[in-house]
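Note that this complex is displayed minus one protein chain, with the remaining chains in position.
Think of it as A, B and C in the order they're written, each chain with its own count starting at 1.
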Amino acid sequence: MPEFLENLFTNYYETGAVVIFGIGFTSLLMHRNLLKKIIGLNFMDSGLYLFLAAKGYIAGRLAPIITDGDADPTKYVNPIPTGLVLTGIVVSVSVTAFLLALTCRLYDKYHTLDIDEITNLARKERD
Amino acid sequence: MKNKGALSRLWSFAEYGSFREEEFTLSPSDERHIDTDTPENRWLTTVQNSERSVGARAASWFSRRGVEIFQRLYRVAAVFICFTLIGVLLAVVAFLPPFGGADNPAVNEVPERYVAGAVEETGATNAVAGMISAYRGFDTLGEAHVLFVAACSVMALLRIDGPARRHGCLPDPEMTGEDMDFEPNSDLILRKAAKILVPLSFIFGLYVILNGTSSPGGGFSGGALMGAGVILNSVAFGFSRTERFFGERVYHIVKTACLTVYALLMAYFIYMGANGIYDHVWLGVPGGIVSGGLILPINIAVGFEVACTMYCFYALFRKGGL
Amino acid sequence: MEFVRNFPFLTIVFSLTCGVFCAVTRGKTAKRLCVCWLTLTFAMSLSVLIYTLRTDGSFIYRMGKWNAPWGNEIRVGPLEALMATAFSGVMVLSLSGGMSHIFADCEEGKVNIYFTMAALLTSSLFALIYTNDLFTAYVFVEINTIASCALVMLKSSGRTLVATTRYLIMSLLGSGLFLLGVVILYGITGELLMESIAEKVQDIFSTGEYSLPLTVVIGLMSVGLAVKSALFPFHSWLPDAHGSATASSSAILSGLVLKGYIIVLIKIFYRVFGLRVIVAERVSNFLFVYGILAMICGSVAALRQVDLKRMLAYSSIAQVGYIYVGLGMHSEAGMVAACVQILAHAITKPMLFCSAGGFMDVSGGQKSMAAITGAGRRDKLAGAAFTVGAMSMIGIPFFAGFATKLALAQGAVGSDKIRMTIALAAIVISTVLNAVYYVPVIFNIFSGTEGSEKAPRPKVGYVFAMGTFMVLNVAFGLFTQQITDVVRRGLQLFGM
Partner (left out) sequence: MTLFEGLLLAFLIICAISVSVTRNLLESIIIYMGFSLIMSVIWLTLEAPDLAITEAAVGAGVTSLLFFATLKKIHAIKAEDAKQKDEEEKHEK
């Protein structure tokens, strides 16, 4: 068990990332308020990206911007996770905008943000 | 059959926290249709009848007691599932290679070449820019289109066509008098600050885009900065002032042009690369503005697309149109 | 290099551009642009299929100047080309089969966005079929998710909005889990390309160093993609989304979108982890059990529906169960059965949804069972198509559905005894249940008087789509052996 905790402490960024991911996942799954669900989604994504970026960090190295023509790979951190997270951030802002637009429309129609209530109201109407 | 009913209720409840199927079967509109007792429908009615009476009783019982019990149960179950998820993931983290280690599996020949070959092969001194727009350019093409898909969806949801157009979703502009959009001369501090900040964010955004090959940033971040500048402009001075230079027509032209140019550049690059044809792209001076070969035009195209999309999101949310 | 090798890449990239152009044109122009381009992609995919069959091999297409672990690449073999051909063909047919509904259900100024979404969806499906890189798969999974949600949402009634919200939330949970799987896998192997990961995974598996993370990764990816493809316990978003959308959207979503994610899952099983690891980790057992449950429960739920489209949606859940049972048999015959089922369902379910759209047209826009009584006599084409589709779903010989049941039974006979018993029993029960809920509908649509409502003059596209679907279905039933051979050959090349 102490070894387990020690490992967790060594991988502290990943540990934090996983906890944030879990909290975000919980909010996305459980919250009935749509806005909080969306914030939860963003937390979940941030947790994921933190995890991914932590995989690319190498202690004591610099950001992968080559200065003075010194292209020695052992001096810079891994650029792959950074690039992937960049893609991920854009994806998550797109999804957030889409969900928020849906929220606006739903609130306009049903005057509530509670997804369960909205579902019940929607079921009563004829499509 | 009834067990299945209860089971499926449980499942649907477990996933969404509400009972769905029974309610649907019993929704008044459907009942009305089945109850039209024409001879042609009789088979259907008999099929449904026996089940429905039992189902109705069960449903009413559920709606009285079950909902509360299951709601509580569902919360407990969900919390349990989430804690299990976190626990499992923590266990995984404990077994992963140590953070920041120089001999982790992720440190292999792939990132090595991205760093070592960045200047010679892509002409970009920022290895991240070289990686996302040259080595793995196809991913980034997809990413730009994710943003485009989202912009189209938001437009389909929130754009208001027809006479109500000008006032947006807010039905009467006088009613929301405090609303800044419709009362441009609202806040002195904001306007004074915007006078300085708007040009600044434009310039900074352009700087980030143009220097994306040799310093942190690139199309996406620079575009977001420029988009923020346009948004700030319309917050401080009202939409009418932004519309002078940025209306729906401009938006469509810029976005289409940027995405088409991007796709064509990428197609050229991929086609040449895959067929082993030498492409006559000058890589430029590493570290300068004109560097990175195709990365610079790609960054510019992406940057303007992102700026347009960000403003488009905001305008659609605030007034239901560009 | 032959020029035909460029076709997969051209279909992916220019479908994106086609979508961009559709967004700035008016409805009618966008329709023409989209349908023409998709027909062209069909022709291109067909020629790629013929090329791969003639050369009897697969090829790797480098997406750029750099070779695989550094650059992106796509991989094309007979199976991929077959899937792409079928998907683009079904896409065109679904669009033209429900064209009048698209124009009726969408707001007038927003019809073009429908075609934008259709083009982007096709592009992402192609990318998912061809890709050889996990992160590319993630990016295109996201495009697929947003575009398919938008297809549901474009018929903007309250119910579709709610259905879209739930669909999107569930899909995002799924993609979150999938991406987490990719990230952990990147952490323990340091690769994103499928082949390189496969090598490292074999090492890890034999040394047992990261065995727990590996198990969790397989679980996360399977659950994530299962949520998105509506495997049984995660299915509840599907009936709402598929039942309330416009006819073409339901057809596309049921026939193609669900399959896209399953293809990614098959790729991951085959090319990333390898069947050996999957069997050893017992993932296939779970998939098998849930597949069986989906077959039974989906059919039972379909039995209880009074709404035609919801019934078809529940039937989709059962059919997805068939695919997962095939995946869970951990034998090659099972995989073949799963692929055959993907194809058969992709050509059958869109036909059923389009004919349901036809019934709604002649029944005053209603879709409950009571309202469509006699609809098959009012719209004879839709009636015929529905009958063919229902026959296929029940599994009458000489229709497409029979082929899958046969392949699945063959797969079951080839695997161990418990699986064989359960699978065969489930196939029989599910066949009976299918008959129980499809046959009354057939009687219903052909019973009663013709009614006063006369069908409007059918559109050319609609007639063409329905006719082609019927011919395809029968042809699939007749040439099952040949198709199965192509799939088997493709799978052999797939694993390499």
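Note that in this section contacts are C-beta pairs under 8 Å (C-beta built on N, C-alpha and C of every residue); 3 or more make two chains touch, one makes a residue touch a chain.
Quick caveat: nothing in here was measured; it's all calculated off a predicted structure.
Note that the undisplayed chain, when the full complex is considered, contacts A, B. Of the options B:Y114, B:F202 or B:F313, the residue whose C-beta touches the omitted chain is B:F313. The omitted chain makes contact with just one of the residues B:A228, B:C308 or B:L322: B:A228.
Although one chain is not shown, part of chain A still touches it, namely residues 9, 12-13, 16, 19-20, 23-24, 26-27, 31, 33, 35-36, 38-40, 42-43, 46, 49-50, 53-54, 56-57, 61-65, 77, 81-82, 85-86, 89-90, 93, 96-97, 100, 103-104, 107-108, 111, 113. In the full complex, chain B touches the hidden chain at residues 126, 128-129, 169-171, 175-176, 179, 208, 216-218, 220-221, 224-225, 227-228, 231, 310, 313-314, 317-318.
Everything that follows uses one rule, which is that only the chains that are shown with their structure count from here on.
Of all chains, A has its CA centroid at the greatest distance from the CA centroid of chain C. With centres set at the average Cα position, the gap from chain A to chain C is 28 Å.
Averaging C-alpha coordinates per chain places the centre of chain B 24 Å away from that of chain C.
Note: centroid distance chain A to chain B, computed from Cα atoms, is 12 Å. Residues of chain B found to touch two or more other chains are 16, 20, 24, 89, 91-92, 95-96, 104, 106-107, 110, 114, 136, 139, 143, 146, 149-150, 153, 157. Those residues of chain C in touch with two or more other chains are numbered 135, 139, 142, 146, 149-150, 153, 156, 166, 180, 184, 186-187. Chain A contributes residues 21, 25, 28-29, 34, 37, 41, 44-45, 48, 51-52, 55, 80-81, 84, 87-88, 91, 94-95, 98-99, 102-103, 105-106, 109-110, 115, 118-119, 121-123, 125, 127 to its touches with chain C in the complex.
Taken together, the chain A residues at the contact with chain B in this complex read 4, 7-8, 10-15, 18-19, 21-22, 25-26, 29-30, 32, 54-59, 61, 63-67, 69, 71-74, 76, 78-83, 86-87, 89-91, 93-95, 97-98, 100-102, 104-105, 108, 115-116, 119-120, 123-124, 126. Against chain A, in their complex, chain C makes its touches with residues 135, 139, 142, 146, 149-150, 153, 156-162, 164-166, 168-169, 172-173, 176, 179-180, 183-184, 186-187, 192, 244.
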